[in-house]
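What follows is one structure encoded as structure tokens, with my remarks underneath.
Partial complex: the chains shown occupy the same locations as in the complete assembly.
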Amino acid sequence: MTETVPTTQLTEVQAQRRTRMAGVLARRRAADRRFRWLGFIAVAFSALMLAFLLVNMSSAGVAGFQRSEVRFDIPLAGSMQIDSRRLTQSDPMGGLELAGLEKVVEGAAKKAFGPDADDLVAQGAWREVASALIDDPSLLNGTYHASLPASDDLASAQRGEGDAAMQQVAKKLVREGKLVRTFDKGFLSRSDATSPQSVGIWGALKGSMLTMFITLVLAFPVGVLSALYLEEYAPKNRWTEWIEISINNLAAVPSIIFGLLGLAVFLGLFPNYRSAPLIGGMTLALMTMPVIVISGRNAIKAVPPSIRDAALAIGASKVQVVFNHVLPLALPGILTGTIIGMARALGETAPLLMIGMRAFVASPPSGFTAPSSVLPVQIFLWSDEIDRGFVERTSAAIVVLLVFLLLMNGLAIYLRNRFEKRW
Amino acid sequence: GTRDQVRAVGSSTVYPFAKAVAESLAKADPSLKSPIIESTGTGAGMKLFCAGVGAQFPDIENASRRMKKSEFEDCAKNGVKDIVEIQVGLDGVAFAEAQGGPGIALTPEDVYKALAKNPYGKPNTAKTWKDVNPSLPAEPILVYGPPSTSGTRDALKELILTKGCDENAEMKALKDSDKDKHDKVCGEVRDDGAYVDAGENDNLIVQKIEANPKAIGIFGYSYLEENKGRIKGLTMKGVEPTYATISDFTYPGARPLYIYVKKAHLKAIPGLQAFVTEWSKLWGKDGALAKLGMVVAPDDVLAGSAKAVNDLPVLDGSQLK
Amino acid sequence: MNAEAIKTEVKADDRPYFDAPSKMSAKNVSVFYGDKRAIDDVSIEIPQRYVTAFIGPSGCGKSTFLRSLNRMNDTIANARVEGEILLDGEDIYKSGMDVVQLRARVGMVFQKPNPFPKSIYDNIAYGPKIHGLTGSKAELDEIVEQSLRRAGLWDEVKDRLADSGTALSGGQQQRLCIARAIAVDPEVILMDEPCSALDPIATARIEELIDELRGRFAIVIVTHSMQQAARVSQRTAFFHLGKVVEYGKTSDIFTNPREERTKDYITGRYG
Amino acid sequence: MSPAILLLLAFGLSLFGWLAARSRAWAFRKSASGVRLHSLPNFHGWYVALWIGVPALLFAVLWNTISSTLITAHVMADPAASLLPGFGFERETMLAEARAVAEGKAFGVFNEEAQGLIAPYRTAITLYDSIGLIVTILVGFAGGAFAFLRLKPDFTARTRVERAVMALLLIASLVAILTTIGIIASLVFETVRFFGMVSPIDFLFGTHWSPDPMSSGAPNGKDYGAIPLFWGTIYIGAIIAMIVAIPLGLMSAIFLTQYASSGVRKVMKPLLEILAGVPTVVYGYFAALTVAPMVRDAAQAIGISSASTESAVAAGLVMGIMIIPFVSSMADDSIAAVPQAMRDGSLAMGATTAETITKVLVPAALPGIVAGVMLAISRAIGETMIVVMAAGASANLTANPFESMTTVTFQIVAMLTGEGSFDHPATLSAFALGMVLFLVTLTLNFIALRVVKRYREAYE
């Protein structure tokens, strides 16, 4: 082994290469910066699209939480032959109808707006007066300052659409302060209706909640148990491979095909429950289950094997290892996946169209087997309505749906960050 | 088991009117649960309706066309024997363009020549309206219309195209000699881009022709009514599509709307009779349905329908096609 | 433990190694991963109340053999054991054998400390609980305290039993794992490179602990450090390419190996 | 008897058995000190509880299905039943009404004929309910006694309970297979019927799609060529959407994993994921009302007069945006699966980050990225609401992205909610289209999963 005398001088070849290297360096740096910019632009573009979508939807949606109302006074004192005690008995609405409240309201409207008042006030608006009276019978003895929904024609005239004459009327009334657009409290508590002035979202929202409940109750246990089976117990054989393939495939099967399945199988088995949250929930559960299985398996996989070894080495049985250690540790991950799967199910439309959840249901569903709509389908139905007043209402419904979805996504993100890597 | 609320399925054209009737019934009699109306399309609705008698099957079918013989037979096969047919009103197939459009005067014959796939058996080569009829402007033919799956399209075929076609004697003769061929020659719509299937959403057609003044749109009359400020109707044989002209059939695009009721359900489903009666209360000239854009049927038809609501005559399958 | 102590230790055990009563014995054991033979016809006796060290270059099968002693190999899908392994004369691979009970008798400590992400108390109490060793909370408390004391951890953690086991330092975690293994009162404790993830000071603590424990249990330790083997064990088996090249008293192996390969390895010729 | 009561009963009995067995196991321990129980007392408890609960539940389910027939038979034997209409729905309704009143679910009947049946119903229900109750208890007791008598100190209760748990897990995972079978079964029947009317050759290879659901007579196979649909589906979902989603998704993943600071990543990653969480019906609405007119105006501004409001671009664009997070998370995973050592190796050679990504990371992650893209495509071609709301109905076989095109999913919805009758081939074609869609996504997924698996294994 020989010792050469060490020097720090570069050889000629080395020196030549150094210059070459320095020559291309600026170009490489620029390329790196460009690449970085491209990436940044991609992220920024995606974020902008999201922002655009959300702003676009919600700005239109704000108007949807309002409606046009006409304001006038209704002198109630002495106008009807009805005792305020009648209003605390059963069917007070019927009592007021018999007492001629409708005529009274009509009369007051005519007095305020002239003979065409019928065209200005929404049909059946007197019922709102009736509800107010039932809530507070003392109003019977005074003058009621009514703010009632305008007719569809007047409402669209106020937006500057439709009949020119009506638009003039609307302008005049607005000037006089008799026609206002105001926040519509009822939108969150009513159900579907024919007139955009009197629709509400509560029926669809409740339907969505009932449907999601069924989905969760079915998909969560089945999903978690399958995930445990596949990850912890399944022997590697053809059977389990088939299970794996079907689960992975189900996660990607177009949702509309689940609708065809629900139509053929679930409605075939339970024809009575067409349009019911029960069937919708079952159909969506089949869609959600693979999502839970896949995220569950990833969460289970992320539990370090050393934990299993530790428990096994003390003499825990396989079931004890799984239920005492693996499952609790994987749970945050499983929950995150479940929430994301549920969020997807909440926004799902196409399969529900196939199983009859596109029905007009004028009252909130009373239970899991009552016909019902769900939020996304309601949006779809309203988007197809003739009356232009529905455009804003549709956006408002979208806002409601998006709020729920953002909340769910936020919860999932929170869970993920909170429980990320505990070991 | 049983069911305590009325269930109706079927046509998307009838859907908004049925909704209104349901709503009105629920208001009139709070003790009844509001009927469930599902917009499935007439065909899918027929399938559900005819599947049998019982709580799990709908009570009413809304139809934007008459029941077909095959469907009637399907019903009969499944034990749905006594069906009551009630015509509730009319729907007009209206031709329209943007407010600023040139305003072409159409006839069924022109429309047929412009839109048929093989007018009189020969491939359609017309590019502009002038090619169809020299008195028309030399504007390119661009028509947005309903897709083949919709009832409005069926009406277009039956009420305009076939009529225009039959003005030719040869074709009329063909009808008797070779019905299938006649159907084809007279009913098929060209698919080379002059006629554009616009999807089920008629709002979109409105938007489209609004944006393109040279295009023509075909849709249900209620859309024309609702969008009066933005589009205008086109005359057909000199007749404008209005309420009056459609209801007295002078405008050729009117088609009847029906509801079909299962007699066997009348006693079993609370509110079913009341629902049918409610239709009759609302379908008149000043009724709520007219306000929604339904064209009121002529008086004699209405009288017949009102009688049907009372007597509930059973539909005779042999009249159907 | 200082150098003198090691010396004395080795001295005190200056009897022939087959004198010691055997706790476990392996007879012609081969272990396969699929088709690959990782352990090839190994026969060996694990004596009662001694520390037995397995040494050898990486990949020679030390861990594989160790895991076959309490059937932890069962958890590896394609692992297969041939031959006989006896615990107190009973074949642990016989068909009726309950692995759960076997593992309670033959405990194991791993290379990387692996406390459960639970409180220190629960880490120790888990084993006694699942084996139904105690009837009452007081009894359980007693076991937890005793195990931690024996593992030399009690004083450090007695005020923070509710803290998570993962919040301890590496060396403490490893002692916690040893305490956890002791808590179910096993007869044999297997340790797979228990100190390789620890710093020198923590290592010394563990080595002391092993020395204290061997009075009660048979201990088997895998180590890659010959120095460690010399310090803590009384018997040493040298593995090479899946075979036991040499097995005997630690003092003999390190001062006077019979095989050339052992000598080469010990003098750092390879590995 | 309402099912809920039987259910509660079965649970109650099980709980009782659980407690009893557990205390028995404790007694074993106390009595013979030094005896080690094979299993924890809890497992003895579970063992007995299972033996009580499962048979009792099974019986309850069975009883629930047969008891109503028995009750009806009992009521029909009553003289009041002779007043009922002879047959059919009305009679069923009346029975149901009477029953509802008898069970206290309703207060009165709608048809008077039902009035007389209420009392017979009451007696029958009481009778059969008590029978059900008693037998359920008996069955529970029998199971419980059998299990209880087997308990002894060395009884292997744990092993047995764990076997039951395993069975439960297995059953749960079989649901997936059942679902798959269900899907195939619900498609195959109508598909076969369809191919009985239209030849598969015409369907799969024909280039003209204009079925008329209202037509009568024999269908013309020439109108059922689905190629334009397949083309539209591929053009919108696999071409336009991917042109948007792949570069944006891939570059986003690269930026977030390789360049962005951890703070930026923490904020941006979940934000992008929200894009995947927005419901498709919202995207559809957005596409139809906002994007489509914008696209049309833009196209017309640059002189493409044929631009349609229902252009393929509008739908594809929005679909692409929806798919971005899908691609980016798959790319993220695949890039993360490339061992850190590769990245270190490249950086240590003096490569810039961009060079490391384009020359080492992406090539190494390519199989995973490709598989991710395939999954994304299968997602895009199955997407329904966006195309239903924003794409057209015209089956154009064109490459002009500003024209309207239709897709498989659109046609499924249109045919199934359309005017045609259900025995018409046009309507049935929806099922055949569904079948094609299912098979295509199945194939795409199958290949993708294989690729991912093989490639993951290469690094593990």
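Going by the order they are written in, the chains are A, B, C and D; count residues from 1 in each one.
Definition applied: a residue touches a chain if its C-beta (ideal position, glycine included) is under 8 Å from a C-beta of that chain, and two chains touch if they have at least 3 such contacts.
Keep in mind that what you see is a predicted model, and the values were worked out from it rather than measured.
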Chain-type multiplicity across the complete file: A x1, B x1, C x2, D x1
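By our rule, only the chains that are shown with their structure count from here on.
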Centre-most chain [mean C-alpha coordinates]: D
Gap in Å, rounded to a whole number, between the CA centres of subunit C and subunit B: 85
Between subunit D and subunit A, distance of the C-alpha-averaged centres to the nearest whole Å: 18
Subunit A and subunit B, separation of their C-alpha mean positions in angstrom: 34
For subunit C, residues that touch 2 or more chains besides their own: 100, 130-131
Contacts with 2+ other chains: residues of subunit B: 1, 12, 39-40, 55, 200-201
Full enumeration of touching chain pairs: A-B, A-C, A-D, B-D, C-D
Complex contacts: residues of subunit D adjacent to subunit A: 158, 161-162, 165-166, 168-170, 172-177, 179-180, 182-183, 185-187, 247-252, 254-256, 258-260, 266, 268, 270-275, 277-286, 288, 290, 321, 324-325, 352-355, 357-358, 375, 378-379, 381-385, 388-389, 409, 412-413, 416-417, 431, 434, 437-438, 441-442, 444-446, 449
Of all residues in subunit A, those that touch subunit B in their complex: 91, 93-94, 123-124, 127, 161-164, 193-194, 271-272, 274-275, 356, 358-363, 371, 381, 383-388
Touching residues on subunit B, where the partner in the complex is subunit D: 1-2, 11-12, 39-44, 46-47, 53-55, 64-65, 68, 70-71, 74, 79, 147-151, 153-154, 157, 180, 183, 187-188, 191, 193, 196-201, 204, 207-208, 211, 264-265, 267-270
